[in-house]
Structure formats: structure tokens, C-alpha cells
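Only a single protein chain was left out; the remaining protein chains are all shown in position.
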Amino acid sequence: MLENEALNTDNAPLRNIYRFGEDAEIALSTHGLRVFYGDNEALSEGDLEFERYKITSLIGASGSGKSTFLRSLNRMNDNIATVKGQIMYRGIDINSKEVDVYEMRRHIGMVFQRPNPFAKSIRDNITFALKQRGMRDKAKLEEIVETSLKQAALWDQVKDDLGKSALALSGGQQQRLVIARAIAMKPDILLLDEPASALDPISTSQIEDTLLELKEKYTIVIVTHNMQQAARISDYTAFFHLGKAIEYDETRKIFTRPKVKLTNDYISGNFG
Amino acid sequence: MRRLFDEELSDLDASFTEMGMLVSETIGKAVVAFVNHDRDTALEIIKSDEQINQREVAIEKKTFEMIALYQPVTIDLREIVTVLKAVSELERMGDHARDVAEATIRVKGTKRSAEIEETIAKMGEQTRQMVKDILGVYVNDDAQAASIIAANNVSVGELSHQVRLDVIANIEKDSELATSGTDYLIVAGHLKRIADYVTNIAEWIVYKRTGKIVDLNPGNSSSFV
């Protein structure tokens, strides 16, 4: 018989949050995270841990708090909202005032829904921030351009056109360029906010391939509306509902036997 | 382009084939033990049936996960459905092998017929070979061969009919052969069932290839003996 973990609809636990064992390497964790837009609490009790070199998906309806949560992780909400609680990265609370946000974002990069390359050449898109930080060594810059584009699975398609405008690329290629730009900064953690929702299935599949390659070296947290995408590529999935993480577990478990009825209804498209 | 689905599917195929080999071996061992009156091997087989059942459960669980995670369509869906259906056929074959082992323990000590046991041995060998062949067909994804193997089922059916005639003739001659004769009928019945399950797997392989659900055993009764 299969393990007896049938969904209990009558006495379903309100929440079911996965806790990693002692030996798991945690790249990032949140403690009592609460986000307010004015007086309006958009997110509460986001206590989640993210394992290193894994892909974690955040799913849930619009307004469930998943993007708010993601954006809080590298302080994108600083000027829009009040973010309370701790975000622990390498033993430091990066949600504290003392933290240099720009430095922190070198470690925790973000890729958005709409590809947003700079109106510059493909090469300059990648070297821009590095040059800003004072890197002048041409050979070194070229090397980073190549490795970043290779990691983002774009190198073969653009290596002969590095001087071409990034805006001439297709949507899917632009998105991979943006990912290359993010990894050129050698971050630890890559946050992605619906990176494929503006793309067609083929480009989406290329982005997914890229992410599967990248997880060898990076910890990835991705917000997606595409449940099949979460199912296909992520190791862990967190389901958000009304500003709370309701269930967080191995993706396989979430999609075959979730423990919370709300999760079950959402992933099976039973939206009431 | 890389598809995680393909990687998981090849793992699934490997587990399915492994389980099939185990079942095929068990059938072979069970029949040899029966004709050799080998009680120890029979006991071993009864014990090892649990292993086959556990493999079935693990493979089923894996197919459920793959359906939930990848929502496969067309050929992908048919591959998964084929494994899911075929794995329960394998598990049932394992149950019949266990039943043959149980008959081995029962039949010990009663008066026997070497001639009938020889027919049963032949039936057992054919059946075991059919199971082995169907796994080869599964791996090579060959719809044509699947029908050929299913046709072998007729030969097993004929042998089983032979066992039946011989048992009746024996009992008419010598009523002391009634006890072993009953077990011969039962064992022949189990082997015939196993061959029927091979035909069912062959049907699923045709489905996997073509999307058509076929009956490769038309008009043939699947009565026990």
C-alpha cells in the first residue's frame, strides 16, 4: 500500500510547512516576515527556508503574497512597503538597516517577468554593472561575458553578434540575456518573478532548461503562475494563499498528495 | 532539448524491465521446483513474492508522480499508461508463480505421473520464455513482435489442454492419481493464466505504439485450464 497520507478534508491542518533536516544546507531563510502596504498587511508569517542548489517554486493566485514575498527577499519592497521580520543570509539579517542593499543584491539577484535588457549591445548588457564596479580588465570582462552567456544557454546563438543591440533579440533570448546579466555578478541566489509568463512554450522550455543547468551552481527561487512549470522544474514548492505560505513541501508531494485542502484545490484547478 | 520527463521515463522503463526479469525468473524457478518436488525452493518463492509486490507499488507510485508533474499527452501518456497497466499484469504473474510453489508443497508425497510433469515442464519453459520475450519487445518498442508473442499463447493453451486430457485418462486408469492430478490441473491453469497476461502486455505494447486498443486473444477463452 502507498503511505497513508490521504488528504483529510475534514480536519485538514491549516498549514503544513516543510522543515529541513540538520544536514541540509540552507541558503536563505525568513523569520516572521510581514509586509505592509500602509496599514494593509499583504504578507504575514512567512517563515520559510530555502535549500542551497535547489529550485523552489512559489505558487498561488494573484494577491496571494508570493511576489510580495519574493521581492522582499532582496529588498525590492523597501520603498513601497514596510517589511518586518528577519531574512537570514549567511548568518546576517539582510533586512536590517545596516545592510548595503546594492552589495546584497550582488549576492541575491532578481529577474523579472518582462525581459528588461538595457538598450545597449549584448556585451554591454553584461559588462555594464561590472564596469560600474570598477572592473577594467578587458580579458577578464570578455571571459565573464562568455561564461555568463554559456550558463544562460545563449552563447551559441549570440557569440558572433555580441555587438548587436540586445533589443534585436527575441523575447526568450532577451530573458536569457537578463539571466546572464544577473549571473555575471556571481550571485548565490537567483530570484525570478514569473520569468517565462510573457514567453511562448518553446522559449519557456529554453528558460526552464537554463534554470535546470543553473541550479548546479545557484539557489533558485521562482514565482510562477504556471503550475506545470513548478511541477516540471522545482524541487520544492510553496503554495501561498491570502498572504500566508499555506503549504511548503517537496514538489512531488505537493502535486501528488498535498496535505492541505486549499493546496489540493488550487493545483487541481478547482477554484470554487 | 532536454526533457526531465525522458530521464524519468527511462528510469521507469528500467525498473519495469527489472521487475519483469525477476518475475520471469520466479516463474521458471517455480515450475522447475514443481517438477523436481523441491520444497525448499518453493518456500523461497513464496517468501520472495512480497518483493515483487513492493516493486509494483514503487513503479505505480512513480507513474502517478509523473502524470501529476508532467501532465503527459499522446505518446508520453501512452508510455506511462502502458507501464501502469503492464506492471499489474507482472504482479499477477508473480502471484501465479507463488500459487505454483504452494502446489509444490501440497503435491509432495502423493503418487505422480512423470509424463504429465514433463508436459508441465515444457509449458513452464514456454511461459517463462514468453515473459522474457515480451520484455525484450517492450524495450525495443516493437509492435509486430508483440503480436507474434501473443500468438505463442495458443501453444501454451494446447499444452494445457493436453495436461487436462492426460489427467482425466490417468484418473480413469488409477484413482490414486486423483490427488496429484488435481494439482496438475491447477498448475497448468496458473501457467495458462500467466501466458494470458503476457498477451495482455502485448496488447498494451501495441497500444503504446499505435494508440489503438486491440484484442490479441480473440475468441480464445481464458478459462482456467
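Chains here go by letter, A and B, matching the order in which they are written, and residues are numbered from 1 within each.
Operating definition for what follows: a residue touches a chain if its C-beta (ideal position, glycine included) is under 8 Å from a C-beta of that chain, and two chains touch if they have at least 3 such contacts.
Note that in this section contacts and distances are computed from a predicted model.
Enquirer: Between "Glutamyl-tRNA(Gln) amidotransferase subunit A", "Phosphate ABC transporter ATP-binding protein", "Pyruvate ferredoxin oxidoreductase" or "Sulfurtransferase", choose the name on the UniProt record of the chain that's been left out.
Expert: "Phosphate ABC transporter ATP-binding protein"
Enquirer: Of the residues listed, B:75, B:139 or B:154, which one is in contact with the missing chain?
Expert: B:75
Enquirer: Taking the entire complex into account, which one of A:95, A:127, A:148 or A:205 touches the absent chain?
Expert: Considering all chains, including the one not shown, the answer is A:205.
Enquirer: Out of A:82, A:147 or A:228, which touches the unshown chain?
Expert: With A:82, A:147 or A:228 as choices, the missing chain is touched by A:228.
Enquirer: Taking the full complex into account, find the residue in A:62, A:96 or A:132 that is in contact with the omitted chain.
Expert: That would be A:62, which touches the missing chain.
Enquirer: List every residue of subunit B that touches the chain not included in the displayed model.
Expert: Here the touching residues of subunit B are 1, 3, 5, 71-77, 211.
Enquirer: Since one chain isn't shown, list which residues of subunit A touch it in the complete complex.
Expert: 61-62, 170-171, 197-203, 205-206, 225, 227-228, 266, 269, 271
To be clear about the criterion, only the chains that are shown with their structure count from here on.
Enquirer: Express in whole angstrom the distance between the two chain centres, defined as the mean CA positions of subunit A and subunit B.
Expert: So the centre of subunit A lies 49 Å away from the centre of subunit B.
Enquirer: Using the touch definition from the top, list the residues of subunit B that touch subunit A in their complex.
Expert: So the residues of subunit B in touch with subunit A come to 1-2, 4-5, 57, 60-61, 64-65, 68-71.
Enquirer: List the residues on subunit A that touch subunit B in their complex, please.
Expert: 1-2, 205-206, 209, 212, 228, 231-233, 251-252, 255-256
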